[in-house]
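Before I ask anything, let me first share the structure, which is written out below as structure tokens.
Removed from the display is one protein chain of the complex; every other protein chain stays in position.
First chain written, first letter: the chains are A and B, and each begins at residue 1.
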Amino acid sequence: MAQDDSDRLLSLLADGQDDFVARWIRTVTSSLAGRLTPAEVQQDLTELYRALLVALRQGDTATKGEAFGEVRSLLTELSRNRARQGFSPTETASSLFALKEVLQSALVEAGDLATYARFCRVLDDLGLYTVEVHAKAREEIISAQAEQLLELSTPVVKLWDGIVGVPLVGTLDSARTQVVMEKLLQSLLDQNATHAIVDITGVPSVDTQVAQHLLKTVVAARMMGAECTISGIRPQIAQTIVALGIEFGDITTKATLADALRHALHRIEQNGAAAGIGGTA
Amino acid sequence: MTDRVPILKIGDVLLVSIQVDLEDQMVMDLQEDLSQRIVDTGAHGVVIDISALEIVDSFVGRMLATIAAISRVLGAETVVVGMRPAVAMTLVELGLSLGGVRTALNLEQGIGALRRTRDQGPVGR
């Protein structure tokens, strides 16, 4: 790439800035069919164009280099925002490629094919970069949603004065157990609850590992000074538990949530409703 | 000479509120001081408030179990109150279940539990 080629491109980009940016904005706005306002597009592209000019002025065309730092950070933000707004990676990259069309007439008609090709390569690299950022942003959104789902799927509810319950639905792995345990134990403190009921009616199967998780939860609750009952043990699950030889030790288990609630109320009554009871760990 | 954990007397209950991260020596001192105070005061109950403790490791865990056992021999019931959720979860993972130590959510419930034990006589264990 000769020095004068580069100079020519730069002066062209600088001289035609207002015109090029205006045409770029028009092209992009129409391609996005009103899903972004012209003002939003204008702000993004004007900044981007300026940063691009600054980067090229430093004489470096390696888009991964330091000169393009500002361009990359602008593109990262743009691509992330678009990903969140539901645009496809193609749409985001196309916005960038639209600048090629804008410049095509000016450069190609002037017979400056080499400069045009070089500029296109820079834009292609940057386009690929937006696709990468887009994919990463989507991954982040998915993992955030998975986490929210985890939170959503484990509500701790107050069943009575001093009694909280967690209806568990779905499979119980160690990540989920940690979330359930944390929420349950915190609610003991918040609700001043001396009894907790973990209902496993919605848990499809209980193996040794799930039983281990349940045991840990019960022991942790006890150490804080609360009694914990496991309820909702369906007949098949009771059979599995016995067949696997799982020891629930001295943990209270009940067939239904109603039984567990009755048991907890009875215990509270025994110990005087006002003071509640300290568990024996 | 290291600091010592203060032991307060309220009626026939001794109250130990652990407010700082304990050095091992302070833990040993507390065990000794508390045994002495139970004998001196003839206290019927001991409440150990650990709500300020951010961690309980196996050393402190063993101290709690030992204090509970010693005070029982001396005729006093011990209740450990205020364990934080994160601490309880960690102890379970560590493999410590504080068997034989009575626990309660907070000071009020701990004292209530001691009072009931006294009124009804020791619960079967």
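We take it that a residue touches a chain if its C-beta (ideal position, glycine included) is under 8 Å from a C-beta of that chain, and two chains touch if they have at least 3 such contacts.
Keep in mind that, in the parts below, contacts and distances are computed from a predicted model.
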Which listed name, "Serine/threonine-protein kinase RsbT", "VWFA domain-containing protein", "Sarcosine oxidase subunit delta" or "ABC transporter permease", is the one UniProt assigns to the chain that has been left out?
"Serine/threonine-protein kinase RsbT"
Taking the entire complex into account, which one of B:V16, B:L96 or B:I111 touches the absent chain?
B:L96
Touching the hidden chain, out of B:Q19, B:Q36 or B:S58, is B:S58
Looking at A:A14, A:A135 or A:A175, which residue reaches the missing chain?
A:A175
Residues from subunit B at the interface with the omitted partner, ascending:
21-25, 54-59, 61-62, 84-87, 89-90, 93-96
Residue numbers in subunit A that touch the chain omitted from display
175, 178, 182
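Just so we're on the same page, only the chains that are shown with their structure count from here on.
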Measuring from the mean C-alpha position of subunit A to the mean C-alpha position of subunit B, what distance in angstrom results?
43
Give the list of subunit A residues in touch with subunit B in this complex.
178, 181-182, 185-186, 188-189, 192-194, 216, 219-226, 271-272, 274-281
Which residues of subunit B touch subunit A in the complex?
79-81, 83, 85-86, 88-89, 91-93, 97-106, 108-110, 112-113, 115-116, 123, 125
